[in-house]
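Sharing a structure, written as structure tokens. Questions coming.
Note that one protein chain of the assembly has been removed; the remaining protein chains are unaltered in position.
Showing chain A:
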Amino acid sequence: MMRFLLLFSRQGKIRLQKWFLPLGEREKKKIIRDMTTMVLARKPRTCNFLHWKDLKIVYKRYASLYFCCGLEEEDNELLALEVLHRYVELLDKYFGNVCELDIIFNFEKAYFILDEFLMGGEVQETSKQSIAKSIEASDMLQETMEEYMSKPAF
């Protein structure tokens, strides 16, 4: 089971954080700090897997953004790498040529997409089409709702 997923920039600025197990604020802060220092210190073309305490860390850099997740002992690192990749594909499909700024400005959308993809630390839906469909369904609603709301208030 995936324990957490972090997205952070090359400067170590956190862009998205998802915790699949409840943790205290201080612990979260420590993990974020450790992950950013550990991952950012890695040289290019080195192994994408790390150890942190009893967790396996899998990270991958997409452009200026690092995707980093913590796994449990029995999880498969390569598979996690593909989970990250699929998430990037999903973001790309949704935003169309996704870039860091899309995620910064629409971080809540990134969360919604993630919620459709992973649930409780496990992959819930692998099909790109299905996820796109369900996100679209919610967004369609958004459009109509917004039209509705933009009418003069009652």
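List of remarks:
Basically, contacts are C-beta pairs under 8 Å (C-beta built on N, C-alpha and C of every residue); 3 or more make two chains touch, one makes a residue touch a chain; residues count from 1.
Quick note on the criterion: contacts and distances are computed from a predicted model.
Chosen from "AP-1 complex subunit gamma", "Ribosomal RNA-processing protein 43", "AP-4 complex subunit epsilon-1 C-terminal domain-containing protein" or "Pyruvate dehydrogenase E1 component subunit alpha", the protein name that UniProt gives for the omitted chain reads "AP-4 complex subunit epsilon-1 C-terminal domain-containing protein". Within chain A, the residues in touch with the undisplayed chain are 1, 13-17, 20, 22-25, 29, 38, 43, 45-53, 62-65, 74, 76-79, 81-82, 85-86, 88-89, 92, 95-102, 104-109, 111-112, 115, 119-120, 122-127, 129-130, 134, 137-138, 141-142, 145-146, 149, 153.
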